[in-house]
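All protein chains but one are shown in place.
Should a chain be cited, it is by its letter among A and B, assigned in written order, with residues numbered from 1 in that chain.
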Amino acid sequence: MPIIALDKLTKRYGRITALDRVSLTIEPGVIGLLGPNGAGKSTLISLLLGHTRITSGSGTVLGHDIGREQRSIRQQTGYVPESECFIPGMSGVGYVCYAGRLAGMSHSSAMQRAHEMLDLVELENERYRPVETYSAGMKQRVKLAQALVHDPQLVFLDEPTNGMDPRGRRLMLDLMKDLGRRGVSLLLSSHLLPDVEQVCESVIVLGRGRVLAEGLIEEMRRPSARRCGARIRGDAERFRSSLSRAGVEVCGEDGGGLDLLLPDDGRHDLVVRAAVEAGVQLRELRPQRSSLEQVFLEAIESQQGMKLGQSAEPARTGA
Amino acid sequence: MNHVIEMNELSKWYGEVIGLNNVTACIRDGITGLLGHNGAGKTTLLSLATGQLRPSRGEITVLGERPWNNPRLLSRTGYCPEVDAFWRGLTGHQFVTFLARANGMTRRGALRAADAAIDLVRMGEDQHRRIAEYSRGMRQRMKVAQALAHRPELLVLDEPLAGMDPVGRAELIALFKRLAESGTAVIVSSHILHEVEAMTDNILLLDHGQLVAEGEVHEIRDSLEEQSHQVLLRARESRRLATLLAGKDYVAALEVQDGRTLILHTHDPDKLYRELPGILADNNIACSEISSPDVSLEAVFGYLTGRP
Partner (left out) sequence: MPVRRRGYHRWKGKLSSARWTWPAILSNGLRLGMKQKGASLLLWSGLPIAVVAGLLFYFMAVLEKQAVHPVQLPNELRFILWFLRMDRMPLLDIGRLIVPMWTLVFARLFQLELLLILLVQSKFGANQIAGDLRTDALPIYFSKPITVWTYLLGKWLIMMAFASAVMLVPNLVAYVAGVLLSDTVTQFRATAGLLARITAHSLLLAGLSSLIILALSSLTRDRRLVSVAWFAIALLPIAIQAVLDDAMPGKYATGLLGAVSLQRNFGRLTYWMLDVDGAVTSSGHAKLFGSAAGSGLYGAGLGYSVAVLAAITAVCLLICLKRVRRFQVAVTNA
């Protein structure tokens, strides 16, 4: 059963159309939500959480109608907002426990589960200190804990690794992967494409209120069987001539590495032999695969109908 | 080629709290990434370089001069701070113009400079709207514009890509690269490693106020000899390849993952890379990928700060 099903969902603020007849069916899993600023990502999450009213169209989350069954939806979903949100005056434990009680847990269940979640996000003795004293990374982690305390089926995350240093980011990403494995669905809205690549199985790209692309990341990245990249150390000239003798074409150079076009599918051995012949170290040999960033930029470019680099940012606020 | 910034035993403390501890380094032309955990001293270093702080010990010279109390030098550098604070009532254009004038330009010169800078960051459409209405990404672009307007020789950027979407990020990275190619020295401080990786290979790594590494990423990696290098090989006959490699003295450890992938640990990468093509060719093993997962900035960062 799909976790989210939208049918021509539209949201207008005055004359601005933030979401334009969006129709989507999202299956359970870990999904990335991408799009430039103003594309409608925050609006979409707002609508799904019931924070704003739909202008037209309809949708369901976990089988419940967005317009009429908000309470049921919120019992089964969690939300990690982007901005620094916390309830004043409370310690980490108190905050997460309170969040559980607001979701409808009894005090003792909420308390027990709060500690469990704080263990999960690796907040040790800090949990007894007021949340006001936390660093940015700790605040992000405690936000995740409060979103999970009532064991939701679906969690919305908005820029969850914002402001975190590499270690904290790694922790959050590992947690998200673990959640996916345990059957909790995640909708991750982020600008950090490598994060999305690491954690999500599929993505949805929004642009100017419309869906520009959606699908499994692996399929969208189109691995190519004939292109590859190579990096060597040694006599570059000899290597290039060996390559051309083997029928491998050099398409370009990219920061120390060479872009190569093989004469046939999967003939990486030609590159290897050329390296032997030229007596160079073959330090890297990679199949060329478009990154998620390229997929994303291409989708935006095609919507804007022009080469990226000629347009300003889709300049709409309040989206 | 003169060094853009030279630091000699530079230290700064705030009362008892250490900001920078005995840093000796130099920053050259091109793009340099300044990396470190939160609190490692990046902002302190940039504040010292832009003349906002005075060294407690040691010295720092920027473009040949001392930055403290040196307005003339400041007009040769552009600074894009991390904080997201603006005067509320101004439009983007007014903001950039005002700061350009504060840097010593005439009124007409400032207007022209503002126009040019705003064009570079592609905010031409929205420059006459009030900053209060901008999204985060637009504000970031305006901050970069004001740093560029007076055509500085040195551009100092503290977390310039924070909160930007991939489109904006790609555009700004392209802009920084163009500026570096045309002669402006650029220093970018960030803790988002893959952004820095996309811009430059040259980094300065700080940890707890001390300089831990300086130079190009792969050089740094090579000099971390005690850390064995990891090399990933993908081949259909991975096990046969493993058998062949297991006997080599430069292979410290072998790991076979999921049937097609091999991970080697070696202390002598040069020898490995030199001999590997021969082994593959002689034994007719088709290999589709050779890569090193730990030459990434993230791995290097982890090794050096000890907190992966």
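Just so we're on the same page, a residue touches a chain if its C-beta (ideal position, glycine included) is under 8 Å from a C-beta of that chain, and two chains touch if they have at least 3 such contacts.
Treat the numbers as computed from the prediction; the structure is a model and nothing was measured.
K.L.:
If I consider the whole complex, including the chain that's not displayed, which of A:Leu49, A:Ala225, A:Ala246 or A:Leu261 touches that chain?
P.N.:
A:Leu49
K.L.:
Consider the whole complex, including the chain that is not shown, and state which of A:Gly104, A:Gly215 or A:Gly252 touches that chain.
P.N.:
With A:Gly104, A:Gly215 or A:Gly252 as choices, the missing chain is touched by A:Gly104.
K.L.:
Among A:Glu84, A:Glu201, A:Glu218 or A:Asp235, which residue is in touch with the absent chain?
P.N.:
The missing chain is touched by A:Glu84.
K.L.:
Take the complete complex as the reference. Which residues in chain A touch the chain that isn't displayed?
P.N.:
Residues 18, 37-39, 41-43, 46, 49-52, 70-72, 74-75, 77-79, 81, 83-90, 98-99, 101-106, 109, 113, 116, 120, 132, 143, 146-148, 150-151, 175, 178-179, 181-184, 316-319 of chain A touch the chain that is not shown.
To be clear about the criterion, only the chains that are shown with their structure count from here on.
K.L.:
Roughly how far is chain A from chain B, going centre to centre by Cα mean, in whole Å?
P.N.:
From the centre of chain A to the centre of chain B is 23 Å.
K.L.:
Could you please specify the touching residues of chain B with respect to chain A in the complex?
P.N.:
Residues in contact with chain A: 37-38, 122-126, 133-138, 141, 162-171, 174, 191-194, 201, 269-270, 273-274, 276-278, 280-281, 284, 286-292, 298, 301-302, 307-308.
K.L.:
Can you name the residues of chain A that touch chain B in the complex?
P.N.:
Within the complex, chain A contacts chain B at residues 34-38, 135-137, 162-163, 165-167, 170, 191-194, 233, 255, 266, 268-269, 272-273, 275-276, 281-287, 293, 296-297, 300, 308-309, 311-313, 315, 317.
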